[in-house]
Structure formats: structure tokens, C-alpha cells
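Please see the structure below; I have some questions.
Subset of chains shown; positions unchanged.
Note that the chains are named A, B and C in the order they appear, and that numbering of residues resets to 1 at the start of each chain.
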């Protein structure tokens, strides 16, 4: 049986695609490059939308990328249950594409922030977090200028009531996100978006001083084996 | 008078021959009359407006190094033999062999004046420019650094300039996906009207993939690609465009260039794919002097001739005149020389990355650079005369009138403090020594996943692990079958496994030391960067430098420059590290007052196994704290004299390069053998500040004991020293290693606890150190 | 050739830290009498044909789907006076 195949999407201006692919490989899966201009998901088992400045973050982060041909394929596939994760710019794209509710706006500090951030895993019942313990605190880097999660009062209440807040910042909120929200999931739990970067916390020697990001990749592998 | 096609005729070669006496505005373009006479002699007639545009920018100080050349030559003539040096000075950037078939290319460059006028855009385009230099060597840019100097931290204008500069570097570098792995932030009133923004970029390539700026092979095509050309940074050329014709369209010509980091990111990926497809014969980035510089330099280094049709240059503003196109400094552009058969593949790759590209000319063997506009020849020159044969000045220099008095005013007369605890906290909370997190937290240090060491660390360190082939391949969407990038559906991302190898980089410079003694000051800058690389366990290999000075027309400034270059060249020889490239920035002065002479030196080192890297500071309890090197009573130009007394006088610390070399040998060898648990170099603020920063690294305290005069031991800035943390069981082996290399080695105490304790002198809780250290910049900048 | 203006502002209930930062800075810079500032975006869209109803409808669609994120922003489309 061949290894699980995780697609890693590259838009013009994507930055963390190599890093995400490396993390996928470290976890024992196969990284499959997906190109924004193709109408082709290449039959992957799951999709990682990495961070970066797609289209320079011009207009709004993710606003132009969500119109990419690849997204025409990804949106219905995600709605049909394909596991999809978006980190940072990937999260922004998922919100712009309305696969996740709410929006990510300019940090309250008005500065880009790069720092090692404690994050609490609130929900383990998603395709990407089932290797974690509920309430587990993990260390991941954040690095973004527009990561302040906002949504209408009703949306926020629904997120909280439904248990759709997957990650919360602890020990300081880096961007002013409502309810300290660092990441959320969709109703079905197959689509997850978060601002922190698991792919930069997978090796001892490089990146953040933590390997907590590996849990995301072992989660998806477990999930794929189980289904 | 815009009848007909709505376009004025340009000043043609034919017209120049017919109107030999027409006055040309060479003085407005910064050209001296003897320089203008030389142009006439070269051409045997008056230059056309376009030719004058080319000569005036190519012979400017910025492009021709006319005042500095005679001094910079020492970097080559005194260069130590180095097997690592693959490409030396004179190319876009130097290239060094870092082992396993890999090469690194790195360079530092200034964008000082633009960053004062418009801090955000000035700094951003500074990063963009140096990154393109690195790309043009055939490399993938893999990291940036920034060495910054501002006026006093509490000055009103610093509050305008610093946040803008940091935001510019942050927005541009982050958007390119280049980790920022280090730099400096220094405050001194002398930089108030002349902030320094020096940006460094390092790139990685295979040894056999080096690209050069050359245009060989008659018949090969000249391609301009990237952003379209607009009226950016052509203040001077407007004079020209309107000089011979009364023209209404030239009113608005901005001096400020605006960067488009997204376009530059596309250019990076596009270039790498072009290199991998082997469709580039020669390449040059467009920086200062834009098309003028790229065409003359490529032609001069190639077969010697080139034709260019300026009507083919894609324009953002259709009203641009040819003179302006030649001088435009629009960002994010590159020029390549391409075999005719490869043009379709070249263009297909550009299209895939949404990068506009246009063939604008052809390589010839005529020895002439010929440009046309509306069918008329407007430039016809031997390109080497513009690119290489610019004027060279032996500017007069002499020691500044006040130099002897400055050196005689030693810090001996300053009152020394009684309360050393207070002195430490005062220094640690002073803007120059305070934590730079307010700045560095705005920079992405993790992207590309190869960052081993970054802020706060003595040097930035990267693991060498790079994709060789472009990995992103499309299986659809390309029409040309010739596209070399078509790949099988479902291809996995190609990659090279991470090697164990790494590179380390540090930049340093101390304008106060250089003011007191430019010769020693430049050597101390090199010594500090060299030491910062060595304390991480990397072996220093090569040097880049950015020489920031006042006006070369001032003989006293010129003396500082001559002394600094002499000092740096001598020190490079002694330390065995060649200068591979750099940049000179003159005219950093307000009125007749120049900045402190500020040579900023970058050193690149190599480490065979990044797992052996030595982290900065005290990483655990129970380690022996050891001071390496001798401490003398040296306070000239020190941070203490600056903070406590606003005093600058005397002589800087002694630059003992042999001691520096021995220290580095010990540090690198000890790291290789795994003897060091942590390290930190000693520099501004001396031992006291190094101890405090070492405690702050991981929140581990230490208890140490001093033997000499406590103030001198704690705050002197003697060079060639480092602090290391050694596991007790490794101490004997380490001490004998030091003995073998004659490196003085003093056990000071042990790590542990929640405070920095200097026995019989003071005790400061680590938390108090942290509070003092981190509060300063946020208090100033919000 | 006509120019259509699209103004995009955050919905009133969404926090606008940029506007707030400006409002906070004003007194320090010697400006008084300002009770609030909000910062939004202004787009100048040059269209090739005339700004007739069809063209405006097109720009409105552009604003709705691209220029504004209607989850958090309101927009206004008008022909330049």
C-alpha cells in the first residue's frame, strides 16, 4: 500500500509550501505539489494550504487566491469531506472562500508579529487534531500581520456553542483575535484553519523550539488510515 | 507642441553630429566639465541626450566608485589566499565554496538616503535591490539581515524614521519568504539626518551553477523582464529630457521608488526556473542606473556589442522619454541574455509566473552599444567606456584638525561609578544595548525551515538544505509544448535531503571606535563579526562590507575612508578572510557635519554539522562560566562613556588580530568536539552586559567572582574576548585546548539560580534584568 | 473611458484598530475636536466604456465578490463626480 498523499498548494506568493511538504514527508506521508492554475487535485487524500503572501496579500489576504482554478476543485471537494487545513495565509484563503466563517484582519498592534506562541488545543475531533489531548498546550510560531480573527456575534456564538473553536492562544493574544481564537473548524471537522504554523515546529534543530507541530501530520495520517 | 504622433523626436546621433555646439546640461546631471570633455573625446562629437544620460549615471560616484576605487583595490591586492573564494570582487556579489558542492553568495548594500526621505519605501527597496544582486549570481536567496543606524532614540525624527524603516524591511523581506537572521540597531545623534540602512542578503547555489553578468554570443537576444519601467528615481534625467525640447510632460518625476515585493517574489521563482531550464547565458539585475547600467555592463563583459530598441521597453508611463527610460530606477527588473532558440521556453516560464518579459535587443560583435528610438540611432558608444573606464580620483586627504585633541581627551578623566549594579541596569536599558525584539519580532525568522540560530544570537545560522530543481510543476495550463516545465501528473515535490552543513553570518560596526581611530575601528568591526561567527562554532570564511562615510570631497572624511579601508584590508589578510564584495556610501552628512565613519562588516562562516552549533548564552544550570581573553582598562568609545557621560574621546580598544584568530580557533575546535554548552561574545558593555544577556537567553542565572578591579572587569570593552559555558566534565579538555593556543582562560563561576550574582559586587534577579532589557524600545516606539 | 469609485469600509461593529490608533494620536499632535476616525479603502476603477447601468452593475459585482469582504465590510459604488 502506498503512503498517504497530501497535496500542498502553491499560489503565486506562497512561501511555506516547501516547509509544509517537508513536514508531510517527516511524518511519513507523500507530499504532492498542487499548482494554483491547475484544475487538478491529483487524487490526493488531504490538502495543506500553506502560509505566505499569495498575491502579495494585496487587497486583502487571500482575496485574490480564492479565485484560483484550483479552488474551483478544492471548494466542492472540501464540502464533500476532503480533509483540508489552512495555516496563516491558508486560513485566510479558507475564510475568503467561505469554507470557514469569519475573517482575519489587521493585528490590533498594527505590526507584523513573529513569535513562539503557546496554543491550547480545544478540539481533538477534527481530521487534523486527533493526535492531541484535549486541553493540551502546544508551542507553535506565529508570524503574520493580519491574524486578528473577527466574526459577527451570532457566528461567534455558534462557533463556541458548536465546539468549532479548535485552538486558542494562551499566555497572551498576539493579534487581538476575538475570544483568543487561533483556529477554527467547519461543521464537519474536515476543514481546519489556524494562524500558527505547525510546519515550523517539526524538527529540534530548526524553526521554533518545539516539535509540537508534528501532531497535525500524525493526526491526518491516523485519520486517513482509519477511513 | 505635441502634434503628429504626439511624441517628440529624441536627440539623435545624427542630430548631435549636426549640432556640435549645442550646450548640454552635464552640470545639472552632476558631471564635471573635464568629465564631459572626456565623453566628447571618446565619442569624437558631443553626446546625445541619451548618451549623456548613460555617462552621467555610469560615471557617478554611486556607480563608478571614482573616489573609492584607489583605496578599495587593497582588498584585492592584500587579499589572503583562499581556496574557498570562487568569485571575488567586481561581480554582483562574491561567491564562496562551502563544501559538498554548495556555494554561498552574499553581499551587503546601503539604502541610506532613500530611507531618510521615505523610510518605509527606502528600506523596502533596499532589501529588494540586494536580493536581486544575489539572484543575478544564479543563486536562490535564502536569508536577509539588516544593519541599521538612527539618530538618538528619543529624537522626534527617529520616531518617524525607525518604525518606517523596520516596517519597510519587514513587509518586503517577509513577503519574499526570506528569514531575517540578524542585524544591528544602533542609535547615535550623528545619524539623525543620515540614518544608515544596510541590507545583507545571502544566497545558495551549486558550485557549477554560477551565473555572471555577461553578454556573449552575437545573435543572442537581450530580454528585459519583471516590472514595467516607470518614472521612478529619475529626477536628474528630466533635466535632460526637457533640455533640448520644451516639453510639458516632465513635470512630475518622483525621486521616491516604490517597491512591489510580490513582483520580486515572482521574479525569484521565475529566475530559478529559468536557471534550471538552462535558458540563461548571462544575467544582470537592474539597480541604480537601470537600463543604462545593465546594458553597458553586460555588453562590456560579453562580446562587446549590443543593439537595443528602446521602443520595446515595456512602460508603466507612456510619456517617458528615452533619456528617462535609460535612467529609470524602477524596481523588480532583470535583464537576461538568451539564445534565440531558447526564447520560447524563456517566455513560457515568465508567463507561468505572471512575469512580463520583452526582447529589447541583441548581442553583436561590433564593439558598440547602439540604441534606437523611433527608428533613429540615439546611442552609439563603446560600452566599456561607460561601464569600466569612468574617472578615477585620487582625492586629497589629511588627518582631521581635531583628531589629536579627540584622542588626547581620554576617558581617564571621567568619574567612575560607585554603584555597579545601577550602572549595569542603566546600560542594559539604554537604547543601544536594550533588547531589539521590538524590531526583530516584526521579521519572519522561520520561513524556509532552515533557521538554526536567529535573534537573539551572536550570529544567524542556516542549515543547508535546498531544493535543487524547481519543484512546482504544472501538468496543465501551458500551451507551448516546448515548455521545459511540463511534468508528469502527480509528481511528488522534489527535494534534496537536508545536509548537516550550515552557514553562519554576522554583521558589526562601531562608528564611535572608527571616529576615534578609523584604521582600528574598521579592524574592530571585522574582529567582532568574525568573533560572532566563531562563537557559534562556525569557521569564518569570507567578508562583505558596507562603508558608510561623509563626503569624499572633504579631505578629513577622505582620510577616515583611507584609514578604514587600509585597516580592513590589513585585518582581512591577518585573519585570512578575503573581502568578496561590498558597497560604498558617501555623502552621509548634513551640511558640513559628517556621520561617524561607519564601516559595517559582514562575515560568513561554515559549520560542518549544525548539530554542533553552540547556542547563545547559558542554556542549563551547573555549567562552568569561563571568560576567554584578557581584559585591559579600555573605555575609549565605550558604551559606558557614551551612556554615563556622553563622552567620546581617547582611543578605541586595541585590535589584537592574532589573539582574535587564536580565540576563533579555540571556539571552533571546542564546538566541533562538543565541549561548549553555550557561548556569547563580549562587545559593547563588556563582561557585565555579556553575563546579563547570557542569563536572559534561557532565564538561567549565574554566580561569578572577579579578581581585578570590578568596574574594569565588568565594563571594559577589550576585544578578542568571549564568554563560554562548559560542562564541568569537559573543562579540563577545554582548558588544555586554550593553553595550546595561548588563549587566556579564566573560570569565573557557575550557572544556576534566578539571579546574576557577582560576588561582593551585586546581585540582580534575572527577571529584573529582563524587565530592564525589554522595556526600553517599546517605551520609545510604542 | 470613465472612472468608477468604490469605497469600502469596515462594518460599524467591527473593531478598526487603524482608525483608533489615528484617533488616539491626534490629541498628541495638537488636534482636538475629533471624536472618531475610521479607515477604509478607496478604489478608482477605470472602465473602458461609458459608466452606464450595465458597467456599474459589473463594478458592483466586482465590489461584492472581490473588492470588499462582505463578512466584515460594506461598500459603495459611484461614478466620479
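Heads up, the rule we're going with is that a residue touches a chain if its C-beta (ideal position, glycine included) is under 8 Å from a C-beta of that chain, and two chains touch if they have at least 3 such contacts.
Fair warning: this is a prediction, and the values are worked out from it, not measured in the lab.
Trainee: Each kind of chain is drawn once; how many of each are in the full complex?
Mentor: Written as a formula in the shown labels, the complex is A x1, B x1, C x2.
Just so it is clear, only the chains that are shown with their structure count from here on.
Trainee: With chain centres taken as the means of their Cα atoms, state the distance from chain B to chain C in Å.
Mentor: Distance between chain centres, rounded to whole Å: 40 Å.
Trainee: Between chain A and chain B, tell me the centre distance in angstrom, where each centre is the average of that chain's C-alpha atoms.
Mentor: 35
Trainee: What does chain C use to touch chain A in their complex?
Mentor: Counting only chain C, the residues touching chain A are 10, 13-15, 17-18, 21, 66-67, 69, 71-72.
Trainee: Under the touch definition given earlier, write down the residues of chain A that touch chain B in their complex.
Mentor: Interface residues on chain A, with respect to chain B: 8, 10, 12-13, 15-19, 21-22, 25, 30-33, 35, 37-40, 42-43, 52-53, 55-58, 69, 111-115, 141, 143, 145, 197, 199-200, 203, 205-208.
Trainee: Report the residues of chain A in contact with chain C in the complex, numbered from low to high.
Mentor: Within the complex, chain A contacts chain C at residues 59-60, 63-64, 67, 95-96, 101-103, 105-110, 148, 150-153, 176.
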